[in-house]
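The complex is shown incomplete by one protein chain, all other protein chains being positioned as in the whole.
Chains here go by letter, A and B, matching the order in which they are written, and residues are numbered from 1 within each.
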Amino acid sequence: MAEIMKLKKSADAGIKDILKYLLEKKKVTGAFLLKKTGAGSVHYSLVTNNDEMERSVPFAPVMPENAARMLTIFMKQKPPGEPLAVVVRPCELRALVELSKLGQVDLSQLFVISVSCPGVYPIKTYLKAEKPDELDAAYKKSAANGEIQKDLRATCNACEHFLPIGADITVLLVGKDMDSACDIVMNTEKARDYLSGMELKKAEEDTESKAVVSLRKKRDAEREKLFSSLPLPDAGMDGLIQVLGKCIQCYGCRSVCPICYCTLCYFDSANNESPAPISENEAGKRGAVKVPSDTLFYHLGRITHIGISCVGCGACSDVCPAEIPLPALYYRSGKMIQDMFEYTPGKNRDEERPLSVFKEEELGEYEH
Amino acid sequence: MNEEFTPKIVGFLCNWCSYAGADLAGVSRLQMPPSLRTIRVMCSSRVDPLFIIKALLYGADGVLIAGCHPGDCHYMKGNYYARRRFAMVKSLLEATGFEPERVQLSWVSASEGIRFKETIEEFTNKLRKLGRNKAAKKVFV
Partner (left out) sequence: MSNYDIIRKKTIEFLKKARDAGCFKHILIPMEIPSKESFSYVLIKDESFLIDASPLPPVNPVQGAKVLSSLTRRGELTGKTAAVMRPCEIRAVIELGKLGQVKLENIVLISIDCPGLLPFSSYTADPEKGKARFEKVIGEWGNDSIRPVCMTCTHFADKAGDIHIGIIENNNDISVIPVNDRGKALLEQCVIPAGKDTGARETKIKKETDKRQENLNKSDDELKNSLQGLNNLDKMFADCIGCYNCMRACPICYCRLCYFNSENIRHEADEYIRRAEAKGSLRFPADTLLFHSGRMTHMSLSCVGCGACEDACPVSIPVARIFQFIARQNQALFAYTPGSDREENIPLVVYKESELEDFEDSH
């Protein structure tokens, strides 16, 4: 049974206290969360000492890297010997679950703290802000009121699963004043066990607060808008060229995507290279051909890999130098594939990814 | 539509069933439209979704994946996985408006020469109605 507790402090300070406690009591060897770097930026960091914890900013409204991707780098070769606390957003947690199904992270060693998520700003908006205080204030206001905030990532405003699934602790941010005493939900035995020595007061709260319900409704509407913002599927091939024509093939969207799981990307491999006569031949057929071509091939191909597990985090859109509205393409196509398999990525740790299993009697309508 | 237009179909045929079925159709001298370009694969599950997308982008009018009937796969379960992947690609094509009608999954056994012929005929006619794949002429792919 989930229990709701009140911390004496704000979300930021309260969670820092918890993490410090966990480090001090050696419940975990380290904490993985956002932190101000020495050079004055904000990035994920692996923090092992409580002085450094002071510089952490667990709920800074930005996702410079997707934590699931960072944690894959951290533990793909070999998971840690001791448990680690992580502070991640719900979509990052869902990506972690997907990656664990793919054998790239080990969830058993993670103590997961997540949030009811008001969203994040695009990386550049936040890191390059001229008036960071104003950004912060605007963020806290919309979080408290459970509102859409137009400056946030488009995918955040359209997010379906902003309450974390399967976190040990959920910190309530939506509908809350982030500066006053915060409420946390203890979801698991592990949470109660880890925090058993801390003095926490029970609170009267409801995760499905009015603000959460109203935010969900607004976001559902925004999602519809986002999904219909592209000229797809109606404009067909021309629509795809319209949307993706600007792509410079930097593959940044692939590099930052938590789900892109291939260790050697097909599109970086020799299989994806061809001698000049192939292009000459294509130019002959078409009159002329773009070089390097295969832009659509890359994107459609990438969807065949990530579609089933895309969590709509928006990392890809933030990295795109051509500012292509990628989640409208990836998240939407991904969701259509997910819906077909009645699969919600990151929802159920024990459910296999749809392409790794089958039923003998199914999908008859796809056979001919 | 131009009556003469013969669509180009890239057919991935499973070695153990459909390829043999095609062979049977051939030796039985069944008449078929000259639309098929065959690629023999060891199992329908060998067909990487990327193959399908690449064939379409490079101008194939249709892509056929043909394998053993469910339950008959030489490798026991290959075609069940293939069916899931196929469904995935098809919904991707639906989502992006890339004419999902251009791809087809069929089960044809080694003894079904006639069924093979009919499959090719039907798919060819369907593609004739659809017309040429516009991707074949696009410059900015």
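Keep in mind that, in the parts below, a residue touches a chain if its C-beta (ideal position, glycine included) is under 8 Å from a C-beta of that chain, and two chains touch if they have at least 3 such contacts.
Computed from a prediction, not measured in an experiment: that's the story for all the values here.
> For the chain left out of this view, which of A:Lys76, A:Lys218 or A:Arg353 touches it?
A:Lys76
> Thinking of the whole complex, not just what is shown, which of A:Glu134, A:Asp268, A:Asp339 or A:Glu352 touches the missing chain?
A:Asp268
> Just checking the interface: what residues of chain B touch the absent partner chain?
Spelled out for chain B, the touching residues are 139-140.
> On chain A, what residues meet the omitted chain?
The list for chain A reads 29-30, 32, 35, 37-41, 43-49, 51-52, 55, 64-65, 70, 73-81, 123-124, 127-128, 238, 241-242, 245-246, 248-252, 255-256, 263-264, 268, 270, 273-277, 279-280, 283-284, 287-292, 318-323.
In this section, only the chains that are shown with their structure count from here on.
> Sort out for me which residues of chain A touch chain B in the complex.
Those in contact with chain B are residues 232-241, 245, 266, 282, 285-290, 293-297, 300-301, 303-304, 307-308, 329, 332-333, 336-337, 340-341, 354-355, 358-360, 362-363, 366-368.
> If you look only at chain B, which of its residues touch chain A in the complex?
49-50, 53-54, 57-59, 70-71, 77, 80-81, 83-92, 94-99, 104-107, 119, 123, 134-141
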